[in-house]
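All protein chains but one are shown in place.
And then subunit A:
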Amino acid sequence: MRIIGKQEIEDIAVGAALLGTGGGGDPYIGKLMALQAIEEFGPVTVLDPDEVPDDALVVPSSMMGAPTVMLEKIPSGEEAIEAFLKLEEYLGEKVYATFPIEAGGLNSMLPFALAARLGLPVVDADGMGRAFPELQMVTFYLDGISATPAVIADEKGNTALLSTIDNVWTERIARAATIQMGGSVMNAMYSMRGKNLKESGIPHILRLEEEIGKTIRLAKVNNVNAIHEVLKTVGGFELFQGKVTDINRKTEKGFAKGVAVFEGINEYKDETLKLRFQNEHLLAQTDKQLLCVTPDLIAVLDSETGIPITTEGIRYGSRCVVIGIPSHPKWRTEKGLETVGPRYFGYDVDYIPVEELANKGGEK
């Protein structure tokens, strides 16, 4: 058990931006929500998964809809509470703790805003270990945990309880309702027992996010290379150092799809890296070889500060270091790769773990 205050939130936000691998929405609003809630209601307790009783009811708190809407119509803070109360009423049971559904962007911060208000603890675990765009792209799904019963809630006081036959219908109905409710809602989905979270979740993700944020912050203070320090913290690999020479984006079925081209600098001179993304960065390759592919994590960092750059933030001329981080073993299973592997996103390549690719590439 440990206590999370304002500095920890700042650090976690930076770590979440890195593990968000370019997507997940701007964590800025989420961070401000968490900071205000902590200012008003006091710090938040974080529990290690082992500290959660097996039969305790645990529920993640997250948003659904357009991040653009949430930047304009900021939540009231009551939506997430309403969603939880409705779910408790339906299940006839109190929620023991909340946790982040994903590590990355807005959703990494929202559980803290809720937890501070309700005095609930946050469990140090999530369902991705990174960010992904679709409802079923959680490790809970791999173990057959249902997203429903689920509640979505808006700031006007409307709530909708979803009891569906499968996740496709959950997604379909929830999306339609979200539009009517004003384009962005808070939800309570994937409720489960403590035992489920311990078995199917990815543990210690908050600790990792906080470590990453702290590493980048202290690197600046101590004048050491932030990227080397981050690689040590996350157990990752440097894939490339380059300058953005082209960026091509389009919006397709709600995804920001595209490709960014990096021209190599320093020891990568005369090489070109192509980075393909769909909200998140999913595939990095040079002319010669594949460097890293989903579900392994690809993060783009500012070469001077080590600060993570989102897909929207990639601009011509930016000097970046691209790093790869091994994904959690749960994603490297057959069902895991079916759900979030390269072919699901339409890339005609086989998944090869980043550490194997890095070794094949030889010593840099």
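The criterion applied here is as follows: a residue touches a chain if its C-beta (ideal position, glycine included) is under 8 Å from a C-beta of that chain, and two chains touch if they have at least 3 such contacts; residues count from 1.
By our rule, contacts and distances are computed from a predicted model.
*Asks:* There's a gap in the complex where one chain should be. From "Hydantoinase/oxoprolinase family protein", "ABC transporter", "Cysteine desulfurase" or "NADH-quinone oxidoreductase subunit N", what does UniProt name that chain?
*Replies:* "Hydantoinase/oxoprolinase family protein"
*Asks:* Determine which one of A:13, A:44, A:58 or A:113 touches the chain that has been left out.
*Replies:* Residue touching the chain left out of view: A:113.
*Asks:* Touching the absent chain in the whole complex: find that residue among A:33, A:103, A:120 or A:322.
*Replies:* Looking across A:33, A:103, A:120 or A:322, the contact with the absent chain belongs to A:33.
*Asks:* Which residue, A:22, A:77 or A:194, contacts the hidden chain when the whole complex is considered?
*Replies:* Counting the whole complex, the residue in contact with the absent chain is A:77.
*Asks:* May I ask you to list the residues on subunit A that touch the chain which is not drawn?
*Replies:* Subunit A touches the chain not shown through residues 29, 32-33, 35-37, 65-69, 71-78, 113, 155-157, 179, 182-183, 243, 245-246, 251, 254-256, 313, 316-318.
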